[in-house]
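All protein chains but one are shown at their positions in the complex.
So, chain A:
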Amino acid sequence: MGELNRTPLYDLHVALGAKMVPFAGYDMPVQYALGVMKEHLHCRAQAGLFDVSHMGQVILRGDSYDAVARAFETLVPMDVLGLGEGRQRYGLFTNEGGGIEDDLMFANRGDHLFVVVNAACKDADIARMKSALEPAVSVEVITDRALIALQGPAAETALARMNDAVAEMTFMDVATIELAGAECWVSRSGYTGEDGYEISIPATQAEAVTKALLDMDEVEPIGLGARDSLRLEAGLCLYGNDIDATTSPIEAGLIWAIQKVRRADGDRAGGFPGADRIFGDLAEGVARKRVGLVPQGRAPMRAGTPIFASAEGGEAIGEVTSGGFGPTFEGPVAMGYVGAAQAAVGTELFGEVRGKRMPVTVAKMPLVPANFKR
């Protein structure tokens, strides 16, 4: 294994006593002194600060926003052209088979499109964008900025202390906002199901902005461990676990992310990789679906747990793709894929844990209600 990359906040993590682990080629904090459970609960009660600088930040520029948007629409089945200035949207890179290559956020920042992609996929994503979009659209990889997330019901109060303009933003708004003298690119979004912000900060000023937030009573640093349990309770996909190159957006329950204008009867229908399979899945239905799963006992059902329709016999009808303990849910929580016939909320199924089939119920996601500022 090569040398691990470090984010601009590495020294701060170490000073805070974080336990560091390798993640997507970076040395990242998995937990701090509070531990996963308390960090999770603190984020839902107050505000949690996450370093997500390992994610890829990319700026796409062309003759105009519209020109960039039209080009980007060849890679994603989303309405990019119709996205208003100062607004952000969830997106997916699809492949020719209609599977998902990565999930991402993209924002209309006036004269350019700002894209944030997963750390583990960023090299492939950048190559994909360069190959498909250049030279008409330039693909500028941002390597001199940190990215942090401030999440939780007290996130607005905390961040507004540094600049009250952030209080005016609503869910999925983006803006350039000065924080402690740093020019920050702020979006009102996140990966926890809570209200909050994601903040791109010039690397040299990242530690100062982060420390200013951590000095506030409401704010605690949160590691990757709690980030995972928070997003799991919120029903949000982890790329590589819950969605991958073989899952179609329809199987994954991400139809909502494909705006009508890009669907089969829309004005700008298709024109993205895998449109045939995705439209076929939409029209004909799918054989498997991503669902929320609530184990009825206390034992967590982790990723890879096979799911059966009955307590004995039969072949597996699905598999857990993410599972663990939900501190806010106060019990084990999971998500995974099951056959379409078993996907209705309330369906009683069985997960095989250590050779024993344990009852698990299909449940509506999110398992913990979202708390966005619409």
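Definition applied: a residue touches a chain if its C-beta (ideal position, glycine included) is under 8 Å from a C-beta of that chain, and two chains touch if they have at least 3 such contacts; residues count from 1.
Keep this in mind: contacts and distances are computed from a predicted model.
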Undisplayed chain, where the name is taken from the UniProt record, one of "Glycine cleavage system H protein", "acetolactate synthase", "Amino acid/amide ABC transporter membrane protein 2 (HAAT family)" or "Fe-S cluster assembly protein SufD": "Glycine cleavage system H protein"
Selected residue (touches chain absent from view) among A:G225, A:G318, A:G351 or A:P366: A:G225
Residue in contact with the excluded chain [from A:V36, A:L92 or A:M335]: A:V36
Of A:A124, A:A299 or A:A370, the residue in touch with the unshown chain: A:A299
Of A:Y26, A:F106 or A:F325, the residue in touch with the unshown chain: A:F325
Touching residues on chain A - with respect to the absent chain: 31, 35-38, 225, 229, 298-300, 302, 324-325, 327, 332, 354
